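Report on one structure; see the data block that follows.
With one protein chain removed, the remaining protein chains of the complex are shown where they sit.
Labels for the chains are A and B, by order of writing; each one numbers its residues from 1.
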Amino acid sequence: MTSRMTHYLKGIGEDLRRDWQLYLLALPMIVWFLLFLYKPMEGLQIAFKDFSPFRGIAGSPWVGLENFRTLLEDQIFIRAFINTITISGLGLIFAFPVPIILALMFNELQNEFGRRFSQTIVYLPHFISVVIVAGIVINLLSPTTGVINLILSSLGFEPVYFLTQPEWFRSVFIGSNIWKEAGFESIVYLAAIAGVSPTLYESARVDGASRWQMIWRITLPCILPTIIIMLIIRIGNLVEVGFEYIILLYQPATYSTADVVSTYVYRTGLQGTQYDLATAAGLFNAVIAFALVFTANRISRKVSSTSLW
Amino acid sequence: MSAVELNDVVKRYGALEVVHSIDLSVVQGEFVVLVGPSGCGKSTTLRMVAGLEDISGGTISIGGRVVNRMAPKDRDVAMVFQNYALYPHLNVAENIAFGLRVRGEKNAVVEAAVSEAATILDLTPYLKRKPADLSGGQRQRVAMGRAIVRKPRVFLFDEPLSNLDAKLRTQMRAEIRRLHNRMGVTSIYVTHDQVEAMTLADRIVVMNSGRVEQVGSPMELFLNPANAFVASFLGSPPMNLLKATVTAANGAAVARIDGTDDNPAQLTLPAWSAAALDAGQRILVGLRPEHLEIETGTVADVQNIPTTVDLVEPLGSEALLHCRIAGQPVVAKVDTPSDVQKLAEVRQLLMPTDRLHIFDLETGRAVNGRS
Partner (left out) sequence: MRHFRKSLTLLATCAFLQVGTAHAQDASTKIVANPLELTIHFHFRDKYVYTENWPVEKKAAEWTGIHVKNVASLATSNSRDAFNLLMASGNLPDIVGGDVTGGLKDDFIRYGMEGAFQPLDDLIAEHAPNLKKFFDEHPVVRQTISAPDGHIYFIPYVPEGEYSRAWFIRKDWLEKLGLKEPGNVDELYTVLKAFREKDPNGNGKKDEVPYFAREPIEAVRLINMWDARVSGSERYGDFMVENGKIVHPWTTPNYKTGISKVAQWFKEGLIDTEIFTRGARDREYMLGNNIGGMTHDWFASTSNYTEALKDSVPGINFAPMLPPKTVSGKRFEDSRRATVQPAGWAISYSNKHPVETIKYFDFWFSEKGRILSNWGIEGVNYDMKDGKPLYKDSVLHNPKPVNAQMWEIGAGVPRGYWASYPSEEQWTNKMALDGIAMYKKEPGLLQPEFTGVSMDAKERATYDKYWPSLLTYMTEMQQTWVLGAQDVAASWDAYQARLEQLGLSKVIKVMQTAYDRQYGKN
């Protein structure tokens, strides 16, 4: 046993000596991982404690699963959780294909200037702060002065106070998110498309494929691995909806569809500085996200032999 | 009626003209090879025929129809690409079927065509494989399979063998020729490799800097190169070209080889050339390596040229001698004697006078009796 151990260690030693330059290159990243990803995991125990910052993690008493019980017994949390999944799920269905479609459309643009121009224009919203985006959305949707409602009323419809109607929140949120992010997200797919050998298209042209056929039979299958990886990542974020933008857009009146886990945690945290509850909610999210990614990856590996790991 | 006809075809990128006025007529069932160094415009010309490049001037017609503004798919051509252009996500059968599928052919038709092509190309065992799991030669065959299922009027090959190793290349070369013999489809084939051109072509089109230098059967071009470029491009090793000046001696033309030697080498030029050359004219004297000898053979009219040997490259039954004549490099291809070492001591080369080629130094054009 010991001799095998020493043999093993010796093997490592030899590896280190031989490839020390490589290990040296890897070192900063390893340190970064340990310091910023593994070390903070120590803090996860807060989820199982009645935490007081002054007492510290070690000094705070254990409470077992009490924090999780509090969460799961709270109907508002349950609703927030369901809302999170719903918003992400709908986002997945409606927002995920948009950058792909955009990338395909850019790819079809022949005029170099027109292409760059339109690309820049759709990238731009990504660089606008969510605060400003929220302001724009609120203005656009204002029932008295908003453009959308002016159009609606000129067409003879009643103005709609979108931001106070729960049934509209998801559309507004997902729609404006598409506007903001789709262009930027299309970069990944454009890069993937750029990686497709141009002779594939030339060959298809000679073989008689139409543009549409080339998109369906060449471009999409060729960037499928990229799409699947992005999809898996997206699924991993299914339980995650960033709170900044929601907080800027939602109203108590729309809580029933707009309140998500992160906003719930934000409000709870503000009320009582309840780090323990917030950590428990975060951990709960992380575990579910992990399970989702794991499953998605499994399925993808089986079905399309593309996988994240 | 010619199968493919190029009339005064020009290609320009902005102000830069890369193909200048090409005229070419390809006969039905003919195998034409466009050959030339990289950047000579041969691929561009082929792509204009395929419809992948716009034609800046002139006309191209296929089967009698002008196709200048016609989309590639309507030209009834099939093309094989250098990097095969196989679809990585499709298996061999679907790759071969692609051209038929996009044309909406019925399933049964497609399957029959694929299986026929696969049989011709020995691909039947691999039909379910993805391109990534195939060897280079197999991929090349799939690419050809994709072309032949379409049964096009014209095959276009764009350096299809360049990505293969030497052995496979030789093998595939033969297969392509066999395929052509069997199917008899008009083919235009682009390569930079003169051996491919010589072995495959019914007719070779030698191109250089966007121009056609000479068109003709392989042997015609080999024996009667129209200019120094064609002469040096065909044949392996290429023809030696020595710079020389014409002097007259005893009524016959004599070429004095340029050089700094104290005793400049001289070659008596063939009798027919005297009329075509002026004294003092600057010329290139062409000597095929395989025509140079080191021992007196059976040929009558042979001249001695003093030389020094730099290097000997034995190839087995033959050897290459890298020599200098009057300081200018010359390669000779000779039979290997029993003692290879002796070759290093060769002091003179023998040259049959009637095998000399003469080109004008300035224009590069061949000088011959007829002109």
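Definition applied: a residue touches a chain if its C-beta (ideal position, glycine included) is under 8 Å from a C-beta of that chain, and two chains touch if they have at least 3 such contacts.
The structure displayed is predicted, hence computed values, not measured ones.
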Message: Which candidate, A:176, A:203, A:268 or A:300, sits in contact with the chain we can't see?
response: A:268
Task: Would you mind spotting which of A:70, A:118, A:153 or A:307 touches the chain that isn't drawn?
output: A:70
Task: Using the touch definition up top, pick the residue from A:6, A:251 or A:295 that touches the left-out chain.
output: A:251
- prompt: Of the residues in subunit A, which ones touch the absent chain?
  reply: 50, 52-56, 70, 74-77, 138, 142-144, 161, 163-166, 251-253, 255-256, 259, 264, 267-268, 270-274, 277
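The rule we apply is simple: only the chains that are shown with their structure count from here on.
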- line: In whole angstrom, the CA-centroid distance of subunit A from subunit B equals 57
Task: Give every residue of subunit A touching subunit B within the complex, in rising order.
output: 197, 199-200, 202-210, 213, 217-218, 221-222, 224
Query: Considering the complex alone, what residue numbers of subunit B touch subunit A?
result: 50-52, 71-73, 77-79, 81-83, 85, 87-90, 98-99, 101-103, 146, 150, 156
